[in-house]
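Let me begin by presenting the structure, written as structure tokens, before commenting on it.
Let's look at subunit A:
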Amino acid sequence: MQFQFANFAEFLAMDGHGIYVWVCFAATFAALAALALYPSLARRRLQRELHNQQRIAQRRRRAKTQQTDMEEPA
Partner candidate 1 sequence: MSLTDVQVQAVGARETPGFAALFKIEMLLALRKRADIANPLLFFVTVLALLPLGVGPEPELLAKMAPGMIWVMALLATMLSQESLFRGDFEDGTLEQLALLPQPLYFAVLAKSLVHWIATGLPLALLSPLLALMLNLPTEGYLCLFVSLFLGTASLSLIGAIGAALTVALRRPGLLLALIVMPLYVPVLIFGTGAVQAAIDGYAYSAQLAILAALLAAAAALAPLAAAGAIRISLDN
Partner candidate 2 sequence: MAWQWFHRLGSPRWFYQKTSGWLPWLALASVILLVTGSVWGLGFAPEDAKQGNSYRIIFIHVPAAFLALAGYYIMAISGAIGLIWKMKLSFAVMRAAAPIGAVLTFISLFTGAVWGKPTWGTYWVWDARITSMLILLFLYIGVMALSHAVSREQVADKASALLALVGTVNIPIIYKSVDWWFTLHQPATIRLTESSSIDPSMFYPLLVMISGFYCTYAWTLLTHTRALILRREMKTQWVQQELAGEK
């Protein structure tokens, strides 16, 4: 097994077919990378959502306890 091209420039050119080959490889790896990145993005979005929900719940709980505090002395 040996490298099929004389130099790097020829490797890039691939007898004029280089553009097709490289575009295909680039597009494929870009798509795979996008697929790979998606779950961590989804995870971050979920964390944000959860954080917001918990904040709202906390605020409601605090409002409730304040209300009972106000009612008790009366």
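A word on the picks: all candidates are chains of the complex that A comes from, given by their letters.
Just so it is clear, a residue touches a chain if its C-beta (ideal position, glycine included) is under 8 Å from a C-beta of that chain, and two chains touch if they have at least 3 such contacts; residues count from 1.
All values reported here derive from a predicted model rather than from experimental measurement.
Of the numbered candidates 1 or 2, 2 is the chain that subunit A touches in this complex. For subunit A in complex with candidate 2, the touching residues are 1-5, 11, 14-15, 17-18, 20-21, 23-25, 27-28, 31-32, 34-36, 38-40, 42-43, 46-47, 49-50.
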